[in-house]
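A selection of the complex's chains, in situ.
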Amino acid sequence: MTEARGGLPLLAPMSEVAGRMSVQVGAHGLEREQGGSGILLGGVPGVAPAKVVVLGGGVAGTTAARMAVGLEASVTIIDKSLPRLYELDLQFGPRATTLFATTEAIERAVTAADLVIGAVLVPGAAAPKLVSREMVRAMRPGSVLVDIAIDQGGCFETSRPTTHAAPTYLTDGVVHYCVTNMPGAVARTSTLALTNATLPFVLALADRGARAALAADPHLHAGLNIAGGRVAHPAVAEALGMAYEPAATILGE
Amino acid sequence: MTEARGGLPLLAPMSEVAGRMSVQVGAHGLEREQGGSGILLGGVPGVAPAKVVVLGGGVAGTTAARMAVGLEASVTIIDKSLPRLYELDLQFGPRATTLFATTEAIERAVTAADLVIGAVLVPGAAAPKLVSREMVRAMRPGSVLVDIAIDQGGCFETSRPTTHAAPTYLTDGVVHYCVTNMPGAVARTSTLALTNATLPFVLALADRGARAALAADPHLHAGLNIAGGRVAHPAVAEALGMAYEPAATILGE
Amino acid sequence: MTEARGGLPLLAPMSEVAGRMSVQVGAHGLEREQGGSGILLGGVPGVAPAKVVVLGGGVAGTTAARMAVGLEASVTIIDKSLPRLYELDLQFGPRATTLFATTEAIERAVTAADLVIGAVLVPGAAAPKLVSREMVRAMRPGSVLVDIAIDQGGCFETSRPTTHAAPTYLTDGVVHYCVTNMPGAVARTSTLALTNATLPFVLALADRGARAALAADPHLHAGLNIAGGRVAHPAVAEALGMAYEPAATILGE
């Protein structure tokens, strides 16, 4: 679904949950027992903090950066939109560095990082593979990757889906956290967040039936991805290799 | 050891590490997979954050409170020193609540909390049991206790030492994290911190020999706890049930 | 009047004034002499602050929340727009809690509050009665309600208009502040604010005459509520029980 300000109302709460969780699972992954390098995110007085790199400055990435700054890590946010970087710079000031997303900037930042959070979400499409296997190999052993985009295929080349029961694995000495459905770990908060986000739509669907509700609410309408086996979202269609048809066509409008 | 400003130079870095770690292990303990209630420390927009109570406003407690505030939890700090509470109020302003440590205040705060961090460290003495078994029973299932004072016996009545391999256990449905030597989990940061703190003393001991170094440096001298089987620290003596003798007597000064 | 970014240029300064004033009159109402509970908004070190609940996260509510945070109260903001709550969460971080406006959330927050500020302004329409008489009865005696929306009928069921000469009254032991024209108390600031906001429109009206100015400036045009006894604003029409006619019709355009 879309909304007037261009966001995705149902995705946003889950991005907020995942963004916040990414830092706490990353801090946990850095502990020795998890295979991590044994570095504390915020350091202590006299000892430098860990370097955290956040790929993507959307809702998930911004939230992750806030939490990493809150734990007093040294934080860098990389995005390809200059207007967005301007907003982030305004928000974080001296507490985080913003970098324009060139291949070189990503490579330099990632290979020097203790914790990389992949937060590049393209609605409905496969996430771009921003971090290659070579970059992962160049990282220090015990560093940690958290892939928030794993549900769209992941944004690290070395990512493969994991579960809350076995959340991490080591590849080239680097800890990978790639749990699909990250918000499940904090089910109480996530459920409330999702209820808040969906209640208006649920009420509309219950009141009017699906077709009428879709016709009446352009946000619901725009949120229609698949109906009767036909794909109504261009990015989904491209990712699945299927033909795209406008929702209006599918609904016979 | 003591130092001019009344702190403990060797204990301070470990308190800083444990204080910072306490929040990340607490956040982890709140995850469903760990037996926690599934609440996210900072909540999300529209969903209330978790309630974090920090017992003790010394180095460990203050650092813990900073991290909990950094993750945007709702934080309360309890201490029995009004001057210290004044400093904490100045430091945190509207971002944390300070409470004077009465039995009633502790009970009300703990039983309403999602995460309680016990940071009451009395140098060389057994930690006071601020949280009784009854209070623990009155907490919501899935809440979390982190006992930073476990090395001095713990400040929760239900605490018993655990290890990094099996860091938590459930008592009355409440997750207990009571790992002795918490800083071991972030060995890289801890080692650097400890090296910074001890280097001057080590150099003095190496240069002069123990007795001369003790005579020359009143901080080292005050740090002498046990020598030749005799106890030179009053609180240690009391805790061990042994006789106390001044260091000067033991050293034959 | 509307403006490009969807706000109301003339209402905004008055909302800013009322939002700021609401906290200082609320703090005053909590004093014993006014019938209040004798609680200090920010508490002091060791004593918990007052709980302030702000209903509505628009200009007035956000400004009220800023002031309440500035006085170091414990602040909760309730709004029904998730995108707005996201912005407020970004702005306030750990200094305020944001809650999604469900009936249950409002009831729980209001009945536990020391000060409730009603800042739900629907341009031109009667304010919704978010707080019922039952909720007011369930509040602690000496708590305070400030109704910024009183000019649109008020958002508490127990509100009735008051004046600067007798600004408060007690209902069920709860102090009500429902002064219409709150900005009049700070006339110097309000006059300057209003002058700043109206000057461009005044100049346009003076230069061109009313009809020509309305034709030339879509903001002025949209600001036309009543002309020649006919109502040109749908919400005003609904509130007055009159027929709505588009401004263009009334003006014979």
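The chains carry the letters A, B and C, assigned in the order they are written, with residues numbered from 1 in each.
The working rule: a residue touches a chain if its C-beta (ideal position, glycine included) is under 8 Å from a C-beta of that chain, and two chains touch if they have at least 3 such contacts.
Treat the numbers as computed from the prediction; the structure is a model and nothing was measured.
Copy number for the full complex in this structure file, with 3 chains shown: 6.
In this text, only the chains that are shown with their structure count from here on.
Residues touching across the chain A and chain C pair largely diverge in numbering: under half of the numbers involved belong to both copies. Fitting chain A to chain B on Cα positions gives a rotation angle of 180°, stated in steps of 5. Inter-chain centre distance (chain B to chain C, centres taken as mean C-alpha positions): 46 Å. Multi-chain contact residues of chain B (touching two or more other chains) are listed as 42-47, 69-70, 72.
Those residues of chain A whose C-beta lies close enough to touch chain B in the complex are 13, 16-17, 20-21, 23-25, 27-28, 30-33, 37-47, 66-67, 69-72, 164-165, 184-190, 192-193, 196. Taken together, the chain C residues at the contact with chain B in this complex read 42-49, 69-70, 72-75, 82, 85-86, 88-89, 93-100. Put simply, chain A touches chain C in their complex at residues 3, 5, 7, 9, 12-13, 16, 59, 62, 66, 91, 196-197, 199.
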